[in-house]
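Take this structure first; my questions come after.
Yeah, one chain of the complex is gone here, protein chain that is, but the others are all in their spots.
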Amino acid sequence: MKRIGVFICHCGINIAGTVDVKRVAEALKDYPGVVLATDYMYMCSDPGQSLIRQSIKEQNLEGVVVAACSPAMHEVTFRKASAQAGLNPYQTEIANIREQVSWVHQDDKEAATRKAIEHIKTIVEKVKYNESLIPLSLSLVKKALVIGGGIAGLQAAIDIATAGYPVVLVERSDRLGGHVGKLSGVYVNFNAARDLLESKLQAVQENPRIKVFLETEVEELGGYVGNFTAKLKHRGDNGGEPTFSEHTFGAVIVATGHSLRPLSKFGEYGGGRYPNVIDALTFERMLAPDGPTGGEIRRPSDGQVPRQVVFVQCAGSRDPEHHMPYCSKICCMYTAKQAALYRQRVPDGQAYVFYIDIRSQGRDYEEFVQSAMTEHDVLYVRGKVARLYEEDGKVIAWGADTLTGKPVEVQADLAVLATAVMPAEGAVELAQRLRIATDEHGFFSEAHPKLRPVESLTAGIFLAGTAQAPKDIPETVAQASAAAAKVLSLFSQRELVAEPTIAYVDEELCSGCGLCIPACPYQARAMHPWKHKAIVNEALCQGCGACVVACPNKACKLRNLTPSHVLAMMDAYLAEV
Amino acid sequence: MAEDRAPITRVLIIGAGIAGIQAALDIANSGYEVVLVEKEPSIGGRMLQLSETFPTLDCAQCILTPRTVEAGHHERIRLMTFSEVIAITGEIGHFTATVQRKPASVNWDVCTGCGLCQEKCPTKVASPFDRAMGKRKAIYTLSPQAVPNKPVIDREACTWFTRGKCRLCEKVCPVHAIDYEQQATTTQVEVGAVIIATGYTLYGLENLGEYGYGKIPDVVDGLAFERLLSASGPTAGKVRRPSDGKEPKQVVFIQCAGSRAPETAMPYCSKICCMYTAKHAMLYKHRVHDGTAYVFYIDVRAAGKRYEEFYHRATEEDRVIYVRGKVARVFRDGDQVVVWGSDTLSGASVEVAADMVVLAPAMVPHPETQRLAEMLGIPANEYGFLLPLDDNILPVETTRPGVFLAGAVTSPKDIPETVAQASAAAAKVLSLFAQWSGVPQAMETPVGAEAS
Amino acid sequence: MRIPYYPGCTLSTKAKGFDQAARQSFAALGIELAELKTWNCCGATFPLSRDNLLDLVGPVRNLVSAAAEGDKLAVACSTCFNVLKRSNLVMRNEEDKREKVNFFIEADYAGSVQVLHLLEILRDEVGWDNLAKAVKKNLADLSVAPYYGCMFLRPPKEMGFDDHENPQILENFIRALGAQVADYPHRAECCGNYIAAFDLETTKEMSYLILASARKAGADLIVTGCPLCQFNLDRWQQDLAMKHGGFRPIPVLYDTQLLGIALGLDATTFDLDKHYVDPRPILAEKGLI
Partner (left out) sequence: MRIQLSAAKVHNDFIRKVEEMSGQDLLKCYQCGECSAGCPAAFAMDLLPNQVIRLLQLGEHEAVLKSKTIWLCAACQQCYTRCPKGVDLSRIMEAVRDLLMLEQGDRIVIEKLPAETLAEFPQQAFISGFRKYTA
């Protein structure tokens, strides 16, 4: 019988606070096949991993079960540790006694302890049947696709191309630059956004490794990390039929940016009926030297210079009841900037900013907002605006100052709404085409909110900029470079390795019925050209098991999760019942 | 760049917090060598001191430990802990850094990290890692999960060094690793690029006399509270106040302790306090179900993915009482700590007789960052945060070619932003190294050739 | 067409003109508003305390009566409409309260009746185009300010048949009658409601905001569908004219009164003489009476 070691992690108090780990170790000691059962504070730590490595060597272990957290967290860690001690990594398995046991049974320590013991025994049974596997190696196309030509896409393309790899940059509209291209100056130094963008555009233009496709969208994306195939859809000339092109890429960066909540959604602010109630991006165009007014502030209704301007923050943000529950992050800062710029251009004008909380978090941001108040005499009023309406050629704002406890009214000439930042139009559809996840609002989901902020959950697809969540230019640029770093890391490999725990076909049992082909969600199944047997494309197979269920002859199996594995595991569980 | 020598494709990263570690892993995993210098005996930085992280409440240890272990074992990462960079010369492609290692008083080459010396050492001192919420021995590692897991002797605490007595650790060490005579050593490392990721420290709260920090034992800072909440902390995750070890039933959290105060402390916002305070109050309520948590704030700054929702969870699900107004005074009354604040929304002054007060201190750069900046000729602002070339579009580049910045060294930032910035700095280094190593083979493929 | 009809207390007493105009106008449009055989006061305000189930008894009894006579219930008064519609939703959606209220009144009612405002019937059953065809008088020279008040539109989750911030039903009604709509901002602000009984000065000022704004928009008169709004807006205009120099009083009509006039009905039973600000001069000036 295989010599198996069981290592039980306390995970601080995460597991040990609920599960009696000593008792678990004691209970496993005499289980058939187990030659060692021990516990430790943090198995993932350096000494914890040393303990595993040392035990493998000293006890000649042929299988390891680590009872700890989810395999999503540490399977790689412990398999690597085993490999370092000379054990085939696929002989190491995790029994999840944290998410599946201690966290869900905190109120019943006795039951949690018993469940942990049963749980570990089933995994011991699995390990008994495990084969030693060798990871698959896959080829790697060292060329990147960047979707979206805003500041994020430009930066990512530049970083990848500067390192020497070719990049295809696709942009849906007819110009590069995205939202940054529409801005006047940027906070906190009022530098012209146009100039900042120009430096990036120039870098893109000058780099022969970057190929830009304007008016182009990703129609389809197939394949897998290292070998994506993309079908690009190019808008036809003069309204003609679109044309398509196909490319292969090793990695994809999604940098599709954001849109803004439309004015029509704000009934209390006129729902778009009042010409002098505009959104902040429209005001930004008014401030921009290349905008429709040449940088002069003129209200839309009659072209007059507005003497009183009301800025309404949180228009559609922080409002789970009617709009978006989240904070749009950038509005506090650009509103302060817009109010200051307004005051610079209309020195006798009065600006009011209605806010709930001022969120000026960044270097010199707080100071910037304070200077808007002190140097530019912008009046900040703490309270959300309830109503905007037009009367006698004025935009009247109803607000309240929650600090004095007084209702306030401003007879303004112009009102500027800081509308909520939303995902770009079509983001959810794009996510479906790319097979990556979004959150409930349509922002692309990162692999981990803390430590993997630019990776999607799909290998080889990375995220940058506001497509992931609202963020400002510095953060977007940093994230774009970070996404580029992930691509560069990927491209630095000679070849890619993939998990071998995928499906295979027992040709003797396969009748060639083909039921597995439509069952596969990854297009990984096909018929052999002449053998009349089903085959598995190992690069595409994700080991989900859908074909195993579909196969009427039990010819499809998953490596290290065969019927023998499953039955042994079931027996172990049921033995306790 | 010197014409006659090929540029060196090796990077020096100063600071092994999450920023330094992330940059190191990105670069090392791309096939280049990294020298990672850390002044503490082990890596992980501030994040290792944290209990759980907002907004998911993932345990910080659980998500960080795999990274510290990976960095510790990486064949292309050379860890130089308990060390500081004392000089850097040269230019892009050819920097020479002088790294000074403090005497650990332990020969790490033979030490196995068995921990016996720490167990037997009779001298206990307040642990800076635990923000004095707990004690450590005179021979110590920062945590049981330290990478590397090798101890050092605190020569200011060890009775052999102070009074010439003891040497117990030497007697118990099974591999004779203790070396009381060990001297500081210096090493020169040759690198082509540098990333500065020296992070932050906390504003000296003693300067804010009105809050009684340092005088009233039950007034602690946010990082100390992290240690109290941490499963591997001095109280194993139980909230106990320092004065008498009792479970506090009323806890007041005071934000902006030293931030947003140009006249009295720092003018800037420290960015992360709103969120970690919401987390502290929430975790406190998870640990002490019958407790009451008050948060005094000026503006709630919950700008980030799922941050606003997290703040609402604190008030709605965990019933944390938010009070808008900065606290003016904290004083002791019997065994309670009285807080005088105001509620600017109702226009009332308020008072809480609390059992414990937690301050959210301003983040400030490490003093030694200034020295590094001077050596490298990188400008800093008046508070010592280093300045990137352009805040908006060159956030990790500096005036000095080949030198990059990552994390809180440029301004307060949270973990995801720090991690993104660290990878961004790595991208810049990888770009340089790729150019120096010659044209990648992929470039031979003309772009867009297959377009139909 | 015959639709069961709930007049309510005020329409049976102080606002008889409102009621008369409703019945006659709808009859002219081929709809019989058939008064419920038994009905009682709706309660005049929807109970806002969760445990206040007794206050639901009144409105629900009316709904039970309505259910015996048909599947729809027409209501003219916005306040009654609000109370009946919201009470009906409670009976439809909140099982616990439904059981208790049914137990109190020995009924088995689950919110089957559809509570409709007269304007909804005009919009959805008659149709604006058909209404326009039935109009006999020329109102083209009349500028009318629609006044919604609160109860008709709010809370939108429950009332929800028009955009609560930018409602259109009264505007479309006025346009169908051939009159001009005076666009003014305060058509859905509160007139002061029952505060009048407690703090008259506050009510007056709340009403003044609406009146002055309608005047400024060039309105000849205001129409509304709520007797209390009508009273609050109408009653204090002399005081307000004295207090706010330059304010010219403006008549406040019920929507059904204007409807009846437009349909060419004899307005003598509409009690136009009972209004505080007499609407007859302006109506006569425009050749409508």
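We just call them A, B and C in the order they show up, numbering each chain from 1.
Basically, a residue touches a chain if its C-beta (ideal position, glycine included) is under 8 Å from a C-beta of that chain, and two chains touch if they have at least 3 such contacts.
If you're wondering where the values come from, they're calculated on a predicted model, not measured in any experiment.
J.: With touch defined as in the header, list the contact partners of the absent chain among those displayed.
T.: Over the full assembly, the chain not pictured touches A, B, C.
J.: Taking the entire complex into account, which one of C:Arg61, C:Arg235 or C:His275 touches the absent chain?
T.: C:Arg235
J.: In the whole complex, not just what's shown, which of B:Thr141, B:Thr198, B:Ser230 or B:Gln250 touches the removed chain?
T.: The single option touching the absent chain is B:Gln250.
J.: Kindly state which of the options C:Val135, C:Leu209, C:Leu240 or C:Ile289 is in contact with the chain not pictured.
T.: In the full complex, the listed residue that touches the missing chain is C:Leu209.
J.: In the complete assembly, which of C:Gly30, C:Pro155, C:Gly218 or C:Gly264 touches the absent chain?
T.: Residue touching the chain left out of view: C:Pro155.
J.: Pick from C:Cys190, C:Val223 or C:Val277: which residue touches the chain that isn't shown?
T.: C:Cys190
J.: Quickly run down the residues of subunit C that touch the omitted chain.
T.: Those residues of subunit C that touch the unshown chain are 8-10, 13-15, 41, 43-45, 47-51, 55, 77, 79-80, 150, 154-156, 164, 189-190, 192-199, 201-202, 205-206, 209, 227-228, 230-231, 235.
J.: List the residues of subunit B that touch the chain left out of this view.
T.: Missing-chain contacts on subunit B: residues 249-250, 290-292, 294, 300, 311-312, 315-316, 319, 321-324, 340, 343, 345-353.
J.: Residues on subunit A that touch the omitted chain in the whole complex?
T.: On the side of subunit A, residues 268, 314, 318-323, 356, 382-387, 398-402, 405-408 touch the unshown chain.
Here, only the chains that are shown with their structure count from here on.
J.: Between subunit A and subunit B, tell me the centre distance in angstrom, where each centre is the average of that chain's C-alpha atoms.
T.: Those two chain centres are 25 Å apart.
J.: How many Å are there between the centre of subunit A and the centre of subunit C, using C-alpha atoms for each centre?
T.: For subunit A versus subunit C, the centre distance works out to 52 Å.
J.: What's the distance between the Cα centroids of subunit B and subunit C, rounded to whole Å?
T.: About 66 Å, centre to centre.
J.: Which subunit B residues touch at least two other chains?
T.: Residues: none.
J.: Two or more other chains in contact with one residue: find those residues in subunit C.
T.: In subunit C, no residue touches at least two other chains, as defined above.
J.: Could you list, by residue number, the parts of subunit B that touch subunit A in their complex?
T.: 18, 22, 26, 29-31, 53, 55-56, 58-59, 61-69, 72-73, 113, 144-149, 230-232, 236-237, 259-260, 262, 267-269, 271, 299-309, 312, 344-347, 381, 385, 390-396, 410-412, 415-417, 419-428, 430-431, 434-435, 439-443, 445-448, 450-452
J.: Within their complex, state which residues of subunit A touch subunit C.
T.: For this pair, the touching residues of subunit A are 267-268, 270-271, 273, 389-392, 396.
J.: For the complex, which residues does subunit A have touching subunit B?
T.: Listed in rising order, the residues of subunit A that touch subunit B are 11-14, 17, 41-42, 44-50, 69, 73-74, 76-77, 84, 141-143, 151, 155, 159, 162-168, 186, 188-189, 191, 196, 199-200, 208-211, 213, 232, 243-248, 317-318, 320, 325-327, 329, 332, 357-367, 370, 402-405, 439, 443, 446, 448-454, 468-470, 473-475, 477-486, 488-489, 491-492.
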